[in-house]
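Right, one structure below, let's go through it.
What follows is part of the complex, with its chains left where they were.
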Amino acid sequence: MIVLFTDFGLAGPYTGQMKAVLRGQAPNTEIIDLFADAPCADPRASAYLLAAYAPWFPPGTIFLCVVDPGVGGGRAALMIEADRRRYVGPENGLFELVLRRAQNARCHEITWRPPRLSASFHGRDLFAPVAGRVARGEPPPTLARPVEPERRPDWPDDLLEIVYIDHYGNALTGLRGQCLAPSACLDAGRRRIAHAETFSAVPRGAAFWYVNANGLIEIAVNRGRADRKLGLVVGSAIAIAE
Amino acid sequence: MIVLFTDFGLAGPYTGQMKAVLRGQAPNTEIIDLFADAPCADPRASAYLLAAYAPWFPPGTIFLCVVDPGVGGGRAALMIEADRRRYVGPENGLFELVLRRAQNARCHEITWRPPRLSASFHGRDLFAPVAGRVARGEPPPTLARPVEPERRPDWPDDLLEIVYIDHYGNALTGLRGQCLAPSACLDAGRRRIAHAETFSAVPRGAAFWYVNANGLIEIAVNRGRADRKLGLVVGSAIAIAE
């Protein structure tokens, strides 16, 4: 299974062209769209989102990850194996939290290059062909060489920011559930927000935080939109209340 | 064929995770995205939309339906067979119109539970595994027990509301075409709207109603957006003109 994690947006020609490449390389591999709207041009916020959602997928899953504002510049291309899942994408911190939380990880720098490499669409021209080759079992040596990737020791283990707003207006943070006791409160959008187990446990219109189905702390409003009620956007700072 | 009918939105991780589950359970079954933007957290409006679109699909189709604002609360989970199509989703009225219009229907309450059931994402943890098992032919007794589901006798047979706005700004009502003679008018957004057969039958910028390709009455504007011109949103009331 190849899982797509990009900031391409839902619209337009990018995901379709990547899938056409994957279909050519690995016709029998399932392709799953996970996020096409990861934090736009923001590998740091995206890294926390990816690290939260990847472990839910079974071992053997290949994540094709393209949040790549530096495309066409000098950044390297990576192929990573971490806890039996594989990741293909740019070296810009996008895999920092996956690597930091992995029990076992091996990193390769992608040295393979396609006959034609555009300056602006490495997702299609470089990462997708590599992911497809990995999917059909091609071994790393023909594609890459072992590398110690650049790390981001200054990035925190959990991110006190909103990293995603979903269709319901729920605001996902970069904090894992284990960071907060149920008795703790979050400060977000000038409000103090307490914990609840489910939407129906709070009154209509009330804000609360809970641990979502992938382990991230999420701020929601029962029958309302937390983003609008609290003025939250991707990148908004949050704080653990004293 | 498994058809998805949800209010998850187009973006974000929900549909992808459900599809990953379906792929694991029933790898050879086609998955079709019908609506990912059914009326948000509104099982009543969604019920009219679902009942209008389901009959177009061939017998044997499985509809995985998640418009589920009560997730994590006490509502039951249903598995329905109606006119040789199957439906999996929450017991909150979402299937009321499918049941009311069916020649034959059998209902089961889903009693199977997964090893891990999140409080907020039964689409992934409960409904998708059940839909996948149904798709690969698992018989109801291992998953469910016969039940008489709660019904909504107070809901009308057709809904005098806008239930969907499409990409063109066309406003779909909850009224079937048979409710209105071509000579009848609709009142919507403070305008009286007459019937036309096609867009090109009215002047540019003119509003009209017609019976759409799935049998619902739809309000449109030739070369314009009916939602903006008439101020219509999902939930806007309409009336049959005297």
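All chains are identified by letter, namely A and B, in their written order; residue positions are counted from 1 within each chain.
Here is the rule we go by: a residue touches a chain if its C-beta (ideal position, glycine included) is under 8 Å from a C-beta of that chain, and two chains touch if they have at least 3 such contacts.
These numbers come from a predicted model, not from an experiment.
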Copy count of the single sequence across the entire complex, 2 present: 3
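Throughout what follows, only the chains that are shown with their structure count from here on.
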Superposing rotation of subunit A relative to subunit B, computed on C-alpha atoms, to nearest 5°: 120
Rounded Å distance, subunit A centre to subunit B centre (Cα mean): 30
Complex contact set, residues of subunit A against subunit B: 1, 3, 10, 30, 32-37, 53, 56-58, 164, 166-168, 197-200, 210, 212-214, 223
Subunit B residues touching subunit A - in the complex, by the definition given at the top: 7-17, 19-20, 23-24, 27, 37, 40-41, 69-73, 118-121, 124-125
